[in-house]
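Note that one protein chain of the assembly has been removed; the remaining protein chains are unaltered in position.
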Amino acid sequence: MIPATLNGYLAIAVALFAIGLVGVLVRRNTLVVFMCLELMLVASTLALVAFSRFNGTMDGNVFVFFILTVAAAEVAVGLAIIVALFRKRQTIQIDQLNTLKH
Amino acid sequence: MGHLLFNVIALFTLIAAVGVVVNKNAVNASLCLLLSLVGVAGLFVGLEAYLLAFLLLLVYAGAIVALFLFIVMLLDTKGDARPTLNRLPAAARVLAVGLVGAGFVSFLTRGRLPEPDLTKVPALGADLKLYAYQLFTTYLLPVQILGFLLLIAMIGVIVLSKKFEGLEDIK
Amino acid sequence: MSHLPFDPLLVAIAAPLALALAIALGLPKRWSVRLAYAGFAVPLVMALHTWWHFSAQTQTAGYAFLTNYSTGLTGLGISLKLGLNGISLPLFVMAGIVGFAAGLYAIQSQAERLKIYLMLLLIMQGGLMGVFASVDIFFFYFFHELALIPTFIMVGVWGGRDRGYAAMKMTIYLTAGAMISLVGLIALYVKSGATTFDLIELKRYLASKPLSEITQKNLFAVLTVGFGVLVSLWPLHTWAPLGYGAAPSSNAMLHTGVLKKFGLYGLIQIGLPLLPAGAVHWAHPLAWLAVLGNVLIVGLITIAQRDLKQMLGYSSVMHMGYAFLGIAAGTTLGVGGVVLMMVAHGLSVALLFLLATSVHHRTHTFAMDEMGGLAQKTPVLAALFVAATFASIGLPGFANFWGELTIFVALWKFSPAITACAVAGVVISAIYGLRAAARIFFGPPTDHMTAITAKFPPADLRWAERIPALVLLAALLFVGFWPKSLSDPINAALTPAAKVAAAK
Amino acid sequence: MTLEAVKAAAESNVWTAIFPELMLGCIALLLLALEIMLPKRLHSLIPDLAAAGLLGTLIGFLVNWDSASVGTTTFNGLLIHSPTGQFMRAFFLLAAFFVCLLGRIALAKQRMPRVEFFHIVLVVTAAMMLLAQSNHFVTLFVALETLTIGLYILVAYHRTSTASLEAGLKYLVMGALSSGMLLFGIVLLYGVAGNAALPGHTAQGMNYAELARFLAANPNNFVACLGIVLVLAGVAFKIGAFPFQIWVPDVYQGAPTPVTAFLAVGSKAAGFAVLLALCGPGGAFAPCAWLTEPILMAMAVATILFGNIAALTQHNVKRLIGLSGVSHAGFLLLGVVAARQVPSAVGAIQFYLLAYLIASFAVFGVMTHLAGAEDSDQELDHYAGLAKEHPFLATVLAVGLGSLAGIPPLAGFMGKFLVFVAVFKAGHGTSLIIAAIGVVISIYYYFGWIKAAFFESWAPAADAAPARPARTPVGLAAGLALGTLAVASVVLGFWQGPLGSWLVLK
Partner (left out) sequence: MLQHAILVLGLPLASAAVIGLFLRRSGGVAAAISTATAAAICVLSLILALGGERFEASMTWLQLGDFTLSLGIKFDDLAALMLVIVGLVGLCVHVFSLGYMHDDANRARYFGGLSIFMFSMLGIVFADNLFMMFIYWELVGFSSWLLINHYLHKQSAADASKKAFIANRVGDFGFLLGIVWCYAQFGTVNLTELAKLADGGATIAAGIPLLLFCGAVGKSAQLPLQVWLPDAMEGPTPVSALIHAATMVAAGIYMLCRINALMVADALTVIMWVGTATALYAALCAIVQSDIKKVLAYSTLSQLGYMVAAFGLGAANSTHYHGDTPHTVLVEFGVGAAMFHLTTHAFFKALMFLGSGSVIHGCHHEQDIFKMGGLAKKMPLTFVTFTVGVLAIIGMPLLAGFFSKDAILFLAYVNSTPVFVLLALTAVLTAFYMVRLWKIVFLGAPRSEDAGHAHEGGLTLTAPLVLLAVLSIVGGYGWFYADVFGGAFEDVMALVPHAEGTDHIVILSTSLAVMLLGGLAALAFYKTTPTDTLADKAHGAFGALTALRNSFDRAYDYYVAKVQQRFAMLVNFLEQILLAGVIVRGLAAAVGFFGLGARALHTGNVNAYAYWFLLGAVALWAFAAGWITLS
């Protein structure tokens, strides 16, 4: 049982972050990698909200707005790139997208 | 919120997150992401940040994950196709999981912060008016920047996707 | 100040650089070539002017013609401070003379893309004048690098055999040397605590607050290694023969004749007066390295060379050994000898490289085994080459003799054993010098030469080639016959330093 | 929040303080409007307009250099207007101007949509300028993300090229990963700083000054340290410092050349602006120098060595310049390390950056002219014989590369020299040895490039030799710009004048 305290929330956030990181490391589907990146961002927002709540400050909560917006923009651009790439290469597998190397 | 509920939601969130990572199928992965986000929104609620929970669902679940799903369907990929993909040695995966896990454990053991007394701290996040004040006074500049950010993101997506007259296009 | 309405040192530096800039900006070829004469003559005239008026100048801390120009970094203690003392004066003059000769030789060479060739040479010339006229250590280094760059391009574009590799190797070696010395100079600047690169100020400051012994040792070691690469101290020398073997003549003349002296000059002007304890500490290892490595080993290697330019390159490396020996000896006599040696070596080796190219034009080979009997066809060339050879092996009457002699005399008190080894080098240099002269010019012509002379009848040295050669030879003889003209200012500049060293 | 507080907060938003940034935003919007309104045949004016706008803004900015806001904080402490920030703003304007000039050439050759490119460049530039003045993690994050997302688009801008898209994707994934780290670091710092149980806790944990005050009270807090290193990781990605440099060659190679230049100069400089604000003298992390300094030092050394060694065997010039840029980041990092103890290091870094800008754009300008229609032909072999065919470009290239290599009398040398002096003054003599080794190694590839351009001649029928690259003739504006860059490289090497005094004595 994890107590619903600051450290508890923080642990969940860190765990979420870690899971996202592992996903980026091991997944080869670009889309899934992307999802994992989003997980990392969400983990940050979770920690942010938790800190705001437990520290009694407002800036963290406001910051979440910005993070969400940025994430949306990022995803939009990223998906556009992925689509364009897929149209040229017919794949979104990371290990096949390695024409640029060495 | 009760500890039990917190634990349930937290567990749910994490399991869903793990689902994103381990699911072979991208559609399933995005659905797991959705579930995980819902869980996080639940945690937000637990933290009395109702607006943020709502926004999270709206923006993430409503827009982003939908977009993901849409693209996944559009591109119609079958997840990680096994045979060609297994070029990253399993050892590397183990290493990755091990290192990240070690980091997590190390954080849990060393990164313990003093616990504030929740009852004495006001739940500012629950107050909608404060968001408005902050966004339109203190953080007006970032808001403006974000406006431009969204603009260029939009233009970028257009540039990357639209057919341009007179310019050669994607073959 | 001088009698002139302008600063002769600045003019000597700026004139070639300005002309180079003008050429770069598109001066037509005809004018480029015509003005190049002036571009090389102006530094020479300024140098001779300063030489003539040096003793009559009012001097500050031994420096005459002092002027100071701000370049924007005064706050860091960096400014373009020009001036000459008894040590830099001879080298400044030598740079003027060799530059003039190299310039004339380049103009007559009719090299491909002559304009650019002259432009690069002018940059070198300007940089060289700057090296010896700078009182500010930063600009001293700066001008050296400025003069160094054209070398890479000139070797790479106009070079001979293996020019690509040679240019690359030279570049990397010299950059490494320059970087090490830069680190040393920065360290000196910071460690001294004087927050100035002005040599006069530094000397004054360190005279009252000398650096700790260990700092001096370390700094001197770093400077010696860095400068050692630039001066081709054994075993850091392998770039030199290769590079000179490939370098076009005028570039080789300026590089080996003048630019290479930078490191020695730095050790003398900076290392010895500012880091006396370091100099004393490293004197013996340095001397042994120089005498065994540069003088004996490289001397033997020189004997084994069959390629004329390679041989000249190695011989140049060998002679640098003597210079290090003089620095190791460290007395006024030894160091003064090194300055004389630097001047003399600069003139004689430039002359040799010049003549080697002229020989090549007539033999179409650098392989000495293929040459022979050229003296009958080209007596003037032979005579000049022989004179240059004898100058470089230290025949009295030429300037080189004074350098070697004074170094030997100074060295005996330092270590008789090292002196004996060093003097043995004199025999070695006689062996390879005379052997080369004999192979090229004397005896019956070889088959190769018979074939070549049948195809291209060799003409004797043209006046355009003769004049630069004669300028150099005249300078060698002048110093050879009247060493006081240089030794007096050197003596004046060194004696107080020696007194300080003796007092320690 | 009381009404007074709201009022005070609103009044703190002094928009005139960021007039240049607003100008850029307006010009960016104007460009979009013009695209719609102008007839097709006049569309070619838009790039010129963008460049002119940037130049005008730069000149206006320089004229009003000592405006009232310098030395103050505005926007409730979100921005701080320091001399360093002023310099960086001018720097980014200049960089963007040259990017626009390159973009004019490259886009015309590669037939890509134009207006959007310049629009994004302008917005990104404004973001960089704000980043350089940010005094708060929110501004930092938002500006940084605007910059980054703009660059994602720009990198992938050449959407008919697989390479460009792939580079875009790689940049995006790696960028998002680093953004995630950076963000998490910010969050941790914010959270720790606000913890009421800790001494010196503050509600304004994202404000640099407040954070510094907090860190000074808790220099050894593990979570705070974790936050610091995660932020550093994010910044290290931007500047391409080891081990966050691995994306550099791929992305540089794939991106359109003007964008590569923007990445190499603008993005990197932005990273250093952030780093200076965080780790420099009086920066947010200054109290934790015990942690940041060894990290930055280790990073610097590894970066210098890796960048130079990896560039050594590179044949693709864009990858090469990318890796060389990595090594430059290493040198600059050394300066950042020194900056805390030696005030002149900041000036040195700025001079270095300026010299790097000038030299880089000279080189990128030549690369743009030499690139084929598909931004191909970027191998060293393609430079063979350049000196004979195109002495002007070859000269500019040589000057640029020489300056990058740090050879006197070029500006790059002065930059290195000033940094080295500062580093030595700060007592990091040993790292100078590594730096010196790095310089020596770098000579090899820089001169290899010069060698290709000057010493080698084009071998037409050599086995499988690529077709002779189609070299774009140098236009008047480009010629002028490249000439100015080359001359500036030389002049700044000789004579730093008032700029030098200003930087040194600032």
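Here the chain labels run A, B, C and D in written order, and each chain numbers its own residues starting at 1.
The criterion applied here is as follows: a contact is a pair of C-beta atoms (placed from the backbone, for glycine too) under 8 Å apart; a residue touches a chain by one contact, two chains touch by 3 or more.
The structure displayed is predicted, hence computed values, not measured ones.
Undergrad: Using the touch definition from the top, which of C:48, C:225, C:395 or C:467 touches the missing chain?
TA: For the chain that is not drawn, the touching residue is C:395.
Undergrad: Give the residue, chosen from C:11, C:47 or C:333, that touches the chain omitted from the document.
TA: Here the residue in touch with the unshown chain is C:333.
Undergrad: Pick from C:206, C:280, C:295 or C:375: which residue touches the chain that isn't shown?
TA: The single option touching the absent chain is C:375.
Undergrad: If I consider the whole complex, including the chain that's not displayed, which of C:28, C:193 or C:443 touches that chain?
TA: Answering carefully, the residue with contact to the hidden chain is C:443.
Undergrad: If the missing chain were put back, which residues of chain B would it touch?
TA: For chain B, the residues touching the absent chain are 88, 92, 96, 99-100, 103, 106, 110.
Undergrad: Tell me where the left-out chain touches chain D, residue by residue.
TA: Touching the missing chain: residues 169-170, 173-174, 177-178, 181, 222, 225-226, 228-230, 232-233, 236-237, 242-244, 246-247, 249-250, 291, 294-295, 297-298, 306, 309-314, 441.
Undergrad: Take the complete complex as the reference. Which residues in chain C touch the chain that isn't displayed?
TA: 169, 172, 235, 238, 242, 297, 300-301, 303-305, 331-333, 336-337, 373, 375-376, 379-380, 382-383, 390, 394-397, 401-402, 405-406, 408-413, 416, 419-420, 423-424, 426-427, 430-431, 434-435, 438, 441-444, 483-484, 487-488, 490-491, 494-495, 498
By our rule, only the chains that are shown with their structure count from here on.
Undergrad: Need the CA-centroid distance for the pair chain C / chain D, whole Å please.
TA: Distance between chain centres, rounded to whole Å: 42 Å.
Undergrad: Chain B to chain D: how many Å between their CA centres?
TA: 29
Undergrad: Please tell me the distance, in whole Å, between the geometric centres of chain A and chain B computed from their C-alpha atoms.
TA: That gives a centre separation of 5 Å.
Undergrad: Which chain B residues reach two or more other chains?
TA: 107, 111, 113, 115-116, 121, 130, 134, 138-139, 142, 146, 149, 153, 156, 160, 170-171
Undergrad: Return the residues of chain D touching two or more other chains; collapse runs of consecutive numbers into ranges.
TA: Counting only residues that touch two or more other chains, chain D contributes 138, 142, 145, 149, 152-153, 156, 159, 191, 195-196.
Undergrad: Spell out the residues on chain A that touch chain D in their complex, using ranges where they run on.
TA: 6, 10, 17, 20-21, 24, 30, 33-34, 37, 40-41, 43-44, 47-48, 50-51, 54-57, 59-60, 62-63, 66-67, 70, 73-74, 77-78, 81-82, 84-85, 88-89, 97-101
Undergrad: Mind listing the chain A positions that touch chain B in their complex?
TA: 1-12, 14-16, 18-23, 25-29, 31-32, 34-36, 38-39, 42, 45-46, 49-50, 52-59, 61-62, 64-66, 68-77, 79-84, 86-88, 91-93, 95-96
Undergrad: Mind listing the chain B positions that touch chain D in their complex?
TA: 107, 110-111, 113-116, 121, 129-130, 133-134, 136-142, 145-146, 148-149, 151-153, 155-156, 158-160, 164, 167-171
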